[in-house]
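After this line comes chain A, so read on.
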Amino acid sequence: MTIQPKPVYLDEKLDEVRQSGRLDYRSKALPTWCPGCGYFAMVESLTAVLNRMQLPHKDTVIVSGIGCASRFPFFISTYGIHTLHGRALPVATGIKMANDRLHVIVVGGDGDGFAIGGGHVPHAARRNVDITYLLFDNGVYGLTKGQTSPTSVLGFRTSTSPYENPDRPLNPLLMVLSHGASWVGQAYAGKPDHLTEMIAAAVAHRGFSYLNILSPCVTFDKTERTYSNLGLQVADLPANHDSTNVAMAMAAAMRTDHPLLGLYYKEDRPTLNENLDSLAAKAGAGTPAAGKKPVRAA
Partner candidate 1 sequence: MPDTTPAATAPHYVIIGVGVSGSQAAAELRDHDRTARITIITASRLPFYQRYDLPRVFNGVHDWRTFMVHQPGYYSDNRITLRRDTRVGGIDAKNRLLHLTHKETVHYDKLLVASGGRPYVPEHLVDYRRLMFGWGSFEDAMAVRQALPDGGHALLLGGDMIGLDLARTLIATGHRVTLVAGEHSFWPHQVPATERPKYLAALQALGLELLEEGDLGGIVAVEQSVAGLPARRVVFGDGSDLHGDVVMPFFGLAPQVEFMAGAGPDIERGLLVQRSLRTTDEHIYAAGNVCQIWSEKDRRYKFYNGWKNVRLMGSVAAANMTGGSDEFRSNPDAEALRLDDQGRIQSPFWEYQ
Partner candidate 2 sequence: MSPATTDHGGKGAMTATDIQIAICGSAGDGTIAAGNILRNALATAGYRVISFDVYPPEIRGFGKCISRLRITTEQAYSLKEKSDCLISLDDSHTIPHVGEVRDFGAVIFEAKPVAQVPEGGHITAHVRPGQIPYGFSIREISEQATSSNRSRNVVALAIMAGLFGLDKGPFRQTIDSTFGKKNKKVAEVNLDAFETGYAVGAATFKLDSVKFGPPGKSVRQGKVTILSGNAATVRGLLDAGIDCYFGYPITPATSIMERLAVEMPKRGKRLLQTEDEISAIAATVGAGYAGARAATATSGPGLALMMEMLGLGTIAEVPAVVLVSQRGGPSTGMPTKTEQSDLNAAVYGSHGDSPRIVIAPTNVEGCYRCAGKAFEMAEAYQTPVIVLLDLYLSNRYETVVLANEAPFNPDCNKRWRRTERDEVYRRFAASDDQISARAIPGDEGGMHVVTGLEHNELGRPNDTPEIHTAMSVKRHDKLKAALRHPDFTICKRFGDDGPIDVGLLGWGSTFGECLEAMFMARAEGIRCAAMKVVMLSPFPADPVAEFMDDCKAVLVPELNFQGQFARLVQAELARPVVPLAKVSCGPMRVEDIVEEIRRLAAQVHQPLAAE
């Protein structure tokens, strides 16, 4: 199956979209992505989810690092902070610790999250910071015009690996599962409805939710992660998958030849802020800090 990107797509859907209320969460800025980029689907899915859940604009913050995906906050009409390459997670941690009422959604790409920012993922996951991390995994650095990323496949040719990529790709799902993320799932930009459901579930989760979103880069990867290749490779998690079983989730994450879509793992455990509050209660704080806005932000 081949999907040819056509600018007319939006025009045709405009009325439907306007009525759906999704545009309530879109800013007036137009995305700067290449036509056909998988990231358009993600904007659509996220705005749909925000609309469905009716998260207040004023209480929602989109946090990003640097990369194609990290332009995301500019296209959403909530609060947003476009930070540094690789540093979205710790910034988001600070925001969430400062104000429990905020819904914090981090968006970023594979280079941002697993190369330069790789040191932060384990800690956001193990602390169970109550944020959603949407990782747009296209296996290439797009903003800097096509270099090898930590999830680029072996043998991939780019401007920085002109002969071939000699490095084995990372397995983000396996990593976050081992780091102790309390919600782990995978979606594909080519399946927008499923993507929307997965984002909805990730945002609804109380704790650190990690959604790996496979996406093609139509400009800098014409051979590996194309819509046609990915469309043939992806499959749903088997019906008997037990999303409370981390070993089973890890086994599924190993299936890199045929990426499996769906909810890998979900666990209910106290979030960072909850842990800090019970610690405060032990230390004798008069009132728990949970849900309380900072004094000066009132």
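Quick note on selection: all candidates are chains of the complex that A comes from, given by their letters.
The definition used in the following text is that a residue touches a chain if its C-beta (ideal position, glycine included) is under 8 Å from a C-beta of that chain, and two chains touch if they have at least 3 such contacts; residues count from 1.
Predicted model only: the values in this text are computed from it and were never measured.
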Quickly now, which of 1 or 2 touches chain A in the complex? Give its number.
-> 2
Can you check the complex and tell me which residues of chain A touch candidate 2?
-> 27, 29, 57-59, 61-63, 66, 73-74, 77-84, 87, 89-95, 97-99, 101-102, 119-120, 122-123, 127, 272-273, 276-277, 279-280, 282-289, 292-297
